[in-house]
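Of the protein chains in this complex, one is absent; all others appear in place.
After this line comes chain A, so read on.
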Amino acid sequence: MQRRLLLGHPQLAITIGRLCQELIENHQNFDNTVILGLQPRGIFFAERIKERLLEITGTEIELGYLDSTFYRDDFRRRDSPKRANETKIDFLIEGKKVILIDDVFYTGRSIRAAMDAMIAYGRPAKVELLVLVERKYSRHVPIKPDYVGRQVNTLDSHKVLVEWKGQGVDDDNIWLMTNEEE
């Protein structure tokens, strides 16, 4: 595998700032809004969004972790099962505006499963989807994100890797992983 930098540290901070401004535009004071970060990788990005919104607006928005392992449509269809992660939602989502946050949006199947998982906790007033990277032309289901950090053209053989500072790496970086022959 070779890797190519899609988005590095200073630009990524700008992108996160821009996404937060878009959220503020639509949610104003966030008094009825909550965030759900998707396990396993989306939670780190969700934490970043929450922190930045706190810096900009001074408002602390409730953040929960949502795991969709038991709701996936590829159970008993993939070679090895996915390991379940913790779901941690310490607030009610009934009647709330929910912002689902994930790092990489690819086929859309994870988001479909996540919406099923979310509904088990109540009926939100509105659900939006915010993703850091959208892989174009890869959709398997009719789902479209409301907020996108960066769109990229990828092949199925590619992988997008999002690294966050503090998790064994020195900086926030998004990499496109490709096979050497390409």
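A few remarks follow.
The criterion applied here is as follows: a residue touches a chain if its C-beta (ideal position, glycine included) is under 8 Å from a C-beta of that chain, and two chains touch if they have at least 3 such contacts; residues count from 1.
One rule holds in what follows: contacts and distances are computed from a predicted model.
For the omitted chain of this complex, the UniProt record lists the protein as "Aspartate carbamoyltransferase", which is one of "Trehalose/maltose transport system permease protein", "Y-family DNA polymerase", "Ferric iron ABC transporter, iron-binding protein" or "Aspartate carbamoyltransferase". Note on the undisplayed chain: of the listed residues A:Q11, A:T59 or A:N85, the one touching it is A:N85. Even with one chain removed from view, chain A keeps its contact list with that chain: residues 67, 69-71, 75-77, 79-81, 83-87, 116, 119-122.
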